[in-house]
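A protein chain is absent from this complex, but the other protein chains hold their places.
After this line comes chain A, so read on.
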Amino acid sequence: MDSNEATTSESVSKKKGKTKKVKRKVKHDEAPVQEMEQAEGEETEKKSESGPCFPPTFSVSEIKNKQRRHSMFLKLKEEKRKKKKKERKALGDKAPPKEVPKTIENQRIYDETTVNPEDEEVAFDEGTDEFSAYFNRLTNPKVLITTSDRPRGRTVRFCEQLATVIPHAHVYYRRGLALKRVIPQCVSRGFTYLMVINEDRKVPNGLVLCHLPDGPTAHFKVSNVRLRKEMKRRGKDPTEHVPEVILNNFTTRLGHSIGRMFAALFPHDPQFVGRQVATFHNQRDFIFFRFHRYIFKNEKKVGIQELGPRFTLKLRSLQKGTFDSKFGEYEWVHKVRSKSKISFTIYKNTFKYA
């Protein structure tokens, strides 16, 4: 019986090269299992004799042995695929167009607030909003990074690494000062940005980004913070050169204003000698931050190496003035959807992505 099963199992799974495993399994077989496998053995014998033709009432799901079932299923799939390819080829031009799989990005309904680059209204707004001073090259960014009360080691290190990534950034210890008092002091010392990293349970989990001469305040949720020493295959520490900035997928009005906020963190003229690039990539409302060093191997290939910390942000609220949680005027607040079932398409109409 054992030898019989061995042979049948071998014939079935020859191609897959799982003979070793099946043999081992056969060794472990006990009496009751053997009976079932005998029955299967008969079936598999039939199969092996008749090749790809199966008895009419047989389906792959009836095989009890998981490995064999899996291998039979894969074979079945491959045959189907080949058949389909043949048919497609045979049809030639008349073949129906290849189906594109549905993704969330495909299915998104068009957001009316998407920014059209030639839009006059948007251009006018951008000419007169709080970042116009930066974009007209009147001010240079100067960032103050601080934390919430009593930061733990991880947050402190994160702040330090952020300060190396963002040029002209200074880290200050928060001695229990109220933000409302910190802000006028910052303004008087010429800072353009205030970044407060909130901490919870020894891990940074929030970021308040406040543009200083009464600019908008954005509150983000921070997640997946990875410090430099936790990065795999990372490069050397970033140099003092001003990095380039890449902002991806900030398409709607709200996204556009957030994108400008991030852009205004960095000085205008990147030093290409440094070959460093900071990326803010928006995907489905999550903003991924990465810091890389790139090198062009030829005109079609570029190699990138990740340095620096990485984290993801999710916008929670955008407030018009400087930080004022009680009396501030909120432009946008993330509302957690209610329990009612909303259709898939409406869900995908997220705020920043087209």
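By definition in this document, contacts are C-beta pairs under 8 Å (C-beta built on N, C-alpha and C of every residue); 3 or more make two chains touch, one makes a residue touch a chain; residues count from 1.
The definition used in the following text is that contacts and distances are computed from a predicted model.
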Look at the options "Presenilin", "Protein MAK16 homolog", "Histidine-containing phosphotransfer protein" or "V-type proton ATPase subunit" and return the one that UniProt uses as the protein name of the missing chain. "Protein MAK16 homolog"
In the full complex, which of A:60, A:104 or A:163 touches the chain missing from this view? A:104
Just one of A:73, A:173, A:294 or A:330 touches the chain that is missing; which is it? A:294
Those residues of chain A that touch the unshown chain are 103-105, 149, 176, 178, 223-224, 244, 246, 248, 272-273, 277, 279, 281, 283-286, 288, 290, 292, 294, 296, 298-300, 302, 304, 312, 314, 336
